[in-house]
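Quick one: this structure, given as structure tokens, is what I'll be asking you about.
Apart from one protein chain that is not included, each protein chain of the complex appears where it belongs.
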Amino acid sequence: MNTTIIYGKVDQILNRYGNKKSALIAVLQEVQKEYHYLPQEVLSYIGDKMGISRARIFGVATFYENFSLEPKGKYVIKICDGTACHVKKSIPILNALRKELGLNENKRTTDDMMFTVETVSCLGACGLAPVITINDKVYPKMTPEAAIRLVKEIREANRLED
Amino acid sequence: MAGTMIIDGQRVGFDKEKNILDVIRKAGIDLPTFCYHSELSIYGACRMCMVEDERGRTMAACSTPPRDGMIVKTNTPKLQKYRRMVLELILSNHDRDCTVCEKNGRCKLQELAARFSIKNIRFGPLCKQLPVDESSASIVRNPNKCIMCGDCVRMCEEVQGIGVLGFAYRGSKIKVTTAFERPIAEVECVNCGQCAAVCPTGALVVKNETSKVWDVLNDKNKRVVAQIAPAVRVALGEEFGLKPGEIVTGKIVAALRKLGFDEIYDTGMAADLTVMEESREFMGKLEKEENLPLFTSCCPAWVKHVEDKYPQLLKNLSTCKSPQQIFGALIKEHYKKIDEAQGKETVVVSVMPCTAKKYEAARPEYRNNGIPDVDVVITTQELALMIKQAGIVFNELEPESLDMPFGLASGAGLIFGVTGGVAEAVIRRCLKEKNPGALKEISFSGVRGMEGIKEAAINIDGREIKVAVVHGLGNASKLISSILAGEKRYDFVEVMACPGGCIGGAGQPIPQSSLVKMQRAKGLYDVDRSSQIKRSEENPIIMALYSGLLSEKRYLLHRYLHHQK
Partner (left out) sequence: MKIKDIQHLKECTRLFSDCLSRQKKRVLVCAGTGCVAGGSLEIYKKLKKMIEDKGLYVDVRLQEEKEGIGVKKSGCHGFCEMGPLVRIEPYNYLYVKVKLENCEEIVETTLLKGQPVERLMYKQDGKVYPIQEEIPFYRKQMRIVLENCGHIDAESIEEYIAKGGYHALAYVMEQMTPEEVCRVITESNLRGRGGGGFPTGKKWSQVLAQKSPVKYVVCNGDEGDPGAFMDRSIMEGDPHRVLEGMIIAGYATGASEGYIYVRAEYPLAVERLKKAIEQAREYGLLGTNILGRRFDFDIHINQGAGAFVCGEGSALIASIHGERGMPRVKPPRTTEVGLWGKPTVLNNVETFANVPLIILKGSSWFRSIGPDNSPGTKAFALTGNVKNTGLIEVPMGTTLREVIFDIGGGIKDGKAFKAVQIGGPSGGCLTEQHLDLPLDFDSLKKVGAMIGSGGLVVMDEDTCMVEVARFFMNFTQNESCGKCVPCREGTKRMLEILERIVAGKGTVYDLELLEELADMISNTSLCGLGKTAAYPVMSTLKYFRNEYLKHVIDKKCPTGTCIALRTFVINEELCRGCGKCARVCPVGAIEGKVKQPFKINREKCIKCGACREACPFSAIEEV
């Protein structure tokens, strides 16, 4: 991908945690915050620095839902499919968004790297079901129409910025 | 804690057993498991060893400690039903082309499926359609046959300390794989093959190269020369129902002749050359006090591990080639002119206990004008397979003797096959005292035995030489850490990657208990005891070679390339 890796930044993160093996998950979280995903080179670099085998790091990075080994879009839309949201019809929202953005179960990010659509098991905002989040901002009581409206607004705002 | 428990109505005492699985097996009940290995940590994932207590509660035997007065049943209808379901579920997601599988007939899953009469798989279809990784010279990994027992992962990490294999992803998408799912040949795999040795199915198997051997045996223009590694002779018999440790050198020679090999020699002879060269190198370094300790270099898995993980120690690694490569180089040189004259081609086939030897033979530095010093490497198991394929009744063979001149090895060269053997052989060479008492003293110095890290102190010329012997790369890494941290200081370190040394190589028949390795070790020490020549320098062939072929070509015995890597 086009991300240039600045190892100085990774070093800063590692230094903050003192290369402690137990800090691996926290380190990966911070790295992901920096790059929006976990580039392979960085994972190998971290493994060598922390003295953890690469296979192990790969194992941890692929175990947790929050880590992505592929770049994500500028806007990450998460559709909550917890029980409460599910019984309040969250799947139609997911389907509508996928259709709007030309995505599917396997293709989660738009080609222009603007949107990533994924599901999340429960955001704990069940009282507001169904909810979605866009870059961690919670949008309560969603409908397919309202979700598409949000996407259109974001597109429009970005177009104006350009 | 000692006590008594009641297993299927039978009173069974326990003493040091950590879990009831061991107690149950001690009671003569073969409780099935996939993921339990006494030398690995308890994983508890296959759930085949479930037992029932008197209240009908189920528990995994592998992870339940025994308690005095405990009552368990191992074979209730409920447990049978669960075991069948576990098997059915595993099989439903398993590539079931058993008849063309490398593991056919030796597969634990196949065996248990037969034992529990699994006739019908009600689930499907198969979920996995993953590519087979044949990149490695030593092992083939077929993820479609993996049952996620994690034996290979724990072997690679816990025993070998390498961690090339790991679990990735989760749930039904879980995989045993390398970092970033790279081909095995591109990661820091040392090719020791121990993963394949513990794999219960055909997911990890040793690369089968018997067809290459059949090809050359049937080629009239080829002179096919075999070399037999020391450890092979004390293990091959197991494949034919003989006792572990039984020495079957003569039968192997007879079988190889029947298979059509032209000349049959002993790798032990080449090991004698290794001893000579390594001793010389060691005494030289000792004198100059530089780059100590000297690490042995006859184990290719260990050499690869140093290259991958401890490049700073490459200067400490002996420059000697391994016996296999010395043998190959020597034979090719020996027949060079004769072949040219006769229009023949000499092919060297090694019979090895080891999978890494396949990788070693394929390394670029062991090629001369594109021709490899060793052409094909087959393991003990592959040789057994060839003998069976040829219809040879092994147990009825009359023993025959190895060919001369390269078939004569000293006892020192033959104990190379067991942990501590290389160190012992080198000490024999370096020690000035040559009486039988000195030999005995060496054997009791601490180099022998099955502890992971052994230490010995030998007085040579009034100087105390500190020797360490390790087997299992995990132990090697521990030792190196203590050396690098300055906690330990040694002059000579022998490393063998496989637990037990070459006798425990992944190319050997799979041992059913830890006792097997000890029996094989005893077999090699028996060979040594009954041989007339105990020391490498007393081997007349060696002396003849030094004054003949090697007089101007000692370079054949060394390699320099790995230093530059």
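The letters A and B name the chains in turn, as written, and every chain counts its residues from 1.
To be clear about the criterion, a contact is a pair of C-beta atoms (placed from the backbone, for glycine too) under 8 Å apart; a residue touches a chain by one contact, two chains touch by 3 or more.
Quick caveat, the model's predicted, so the values are computed rather than measured.
A.B. asks: Among the options B:V86, B:L439 or B:L545, which residue touches the chain absent from this view?
C.D. replies: Final answer for the missing-chain contact: B:V86.
A.B. asks: Using the touch definition up top, pick the residue from B:V12, B:L31 or B:C62 that touches the left-out chain.
C.D. replies: From the options B:V12, B:L31 or B:C62, the contact with the absent chain belongs to B:C62.
A.B. asks: With respect to the chain omitted from the figure, which of A:D11, A:D48 or A:E65 is a touching residue?
C.D. replies: Only one listed residue reaches the unshown chain, and that is A:E65.
A.B. asks: Among A:L14, A:A84 or A:A147, which residue is in contact with the omitted chain in the full complex?
C.D. replies: A:A84
A.B. asks: Tell me which stretches of subunit B touch the chain missing from the display.
C.D. replies: 42-47, 50, 58, 60, 62-65, 78, 81-82, 85-86, 89-90, 92-93, 122-123, 127, 147-148, 150, 167, 169-174
A.B. asks: Taking the full complex into account, what residues of subunit A touch the chain not shown?
C.D. replies: 20-26, 28-29, 52, 56, 59-60, 63-67, 81-88, 120-129, 131, 136-140
Here is the rule we use: only the chains that are shown with their structure count from here on.
A.B. asks: When the C-alpha atoms of subunit A and subunit B are each averaged to a single point, how far apart are the two points in Å?
C.D. replies: That gives a centre separation of 45 Å.
A.B. asks: Using the touch definition from the top, list the residues of subunit B that touch subunit A in their complex.
C.D. replies: Subunit B reaches subunit A through residues 157, 162-170, 177-181, 187.
A.B. asks: Contact residues on subunit A for subunit B in the complex?
C.D. replies: Result: residues 40, 43-44, 47, 53-59, 62-63 of subunit A touch subunit B.
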